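All protein chains of the complex are present and in place, except for one that has been dropped.
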Amino acid sequence: MIPLSYYLLLSGILFACGVLGFLIKRNIITIFMSIELMLNGVNLSFVAFAAQWHALSGQVFVFFVMVVAAAETAVGLAIIIAVYRTRETLNVDRVNLLKL
Amino acid sequence: MQMVPIGALKGDPGDIARLLFHDFLLPFEVTSVLILIAIMGAVVLASRPEAIARPHHGTPGPQETPELVATGKDHR
Partner (left out) sequence: MTPNPYLWLIPLLPLAGAAINGFFGRRSSKKAITTVALVFCGAAFLMALLIAARFSSASAPYYFNLAHWLRAGSFQVDFSFYLDQLSLVMLLVVTGVGFLIHIYSVGYMWDDDGYYRFMSYMNLFMFFMLTLVLAKNYLVMFIGWEGVGLASYLLIGFWFTKDSAAAAGKKAFIVNRIGDFGFLIALFLMIKHFGSLDFTRVFTAVRPLSPETAGAGLLTAIGLLLMVGAAGKSAQIPLYVWLPDAMEGPTPVSALIHAATMVTAGVYMVARSSMIFERAPMAMMVVAIIGTLTALFAATIGIAQTDIKKVLAYSTVSQLGYMFMACGVGAFSAGIFHLMTHAFFKGLLFLAAGSVIHGIGGEQDMRKMGGLRTYMPWTFATMGIATLAIAGIPPFAGFWSKDEILWRAFGASWVYWLIGVITAFITSFYMFRLMYMTFGGEYRGAAAQEAHGHNAHGPDNHGPGHGEPHESPWVMLAPLAILAVLSLVGGFVGYGNRFEHFLAPVFRGATEVAQEASSEAGDSKLEYLLMAVSVSVAGLGWLLAYLLYSRRPQLPARIAQSLGGLYQAVAHKYYIDELYAVLFVKPLVDGSTTILWHDVDQGVIDAAVNDSADVARHVSDNVRHMQSGNLRSYAGWVAAGGAVVIAYMVWMGVR
């Protein structure tokens, strides 16, 4: 019997780690990993609630979240490859051609 | 203090199937389309620039055009 708040706390920590990494890291791939971390933290929270309230739709929603995460990762990595080909760097600060 | 019982959910495949193909059918289908688009986008974004430009310029010659779709010519 694990209290619900433990699950939520863990989920929150995972999410926070994800946000921190997203904001602080310079390597694009590390940023993507942080995004995955955020999404998985949310998944955990969904599953915890689904288990507590005996509602399977929580788990189905996790299913969809994972699919979207996978799709997003695929596209994101493709973009990284394209950016790497032109800018020869994985440092996100160097990718500043968007500046006016 | 709310507790989460271990093994509370039976995870019956029939139940999951009902949720997936009955209650949440629309999101399921939309997600599949999403995956398709993501794959196409990833392929296009990650391919080499000349791999896309080749069908328009035809630099190596018509024989070396990669057949992306089977035309049935090779069967002869």
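Note that the chains take the letters A and B in the order they are written out, and that residue 1 is the start of every chain.
Keep this in mind: a residue touches a chain if its C-beta (ideal position, glycine included) is under 8 Å from a C-beta of that chain, and two chains touch if they have at least 3 such contacts.
None of these values were measured; they are calculated from a predicted model.
In the intact complex, which of the presented chains make contact with the chain not displayed?
The omitted chain makes contact with A across the full complex.
Check each of A:Leu14, A:Ile31, A:Val47 or A:Ala78 against the chain that is not shown and name the one that touches it.
A:Ile31
Write down which of A:Cys17, A:Leu44 or A:Val92 is the residue touching the left-out chain.
Hidden-chain contact among the options goes to A:Val92.
Since one chain isn't shown, list which residues of subunit A touch it in the complete complex.
Residues of subunit A in touch with the missing chain: 19, 22-23, 26, 31, 92-93, 95-100.
The rule is simple: only the chains that are shown with their structure count from here on.
Using mean C-alpha positions as chain centres, tell me how far subunit A is from subunit B in Å, no decimals.
20
For the complex, give me every residue of subunit A touching subunit B.
Touching subunit B: residues 1-5, 7, 48, 50-52, 54, 56-57, 59-60, 63-64, 67-68, 70-72, 74-75, 77-79, 81-82, 85 of subunit A.
Going by the contact rule set out above, which residues of subunit B touch subunit A in the complex?
Residues 1-6, 8-9, 11, 15-16, 19-20, 23-24, 27-28, 31, 34-35, 37-39, 41-46, 48-49.
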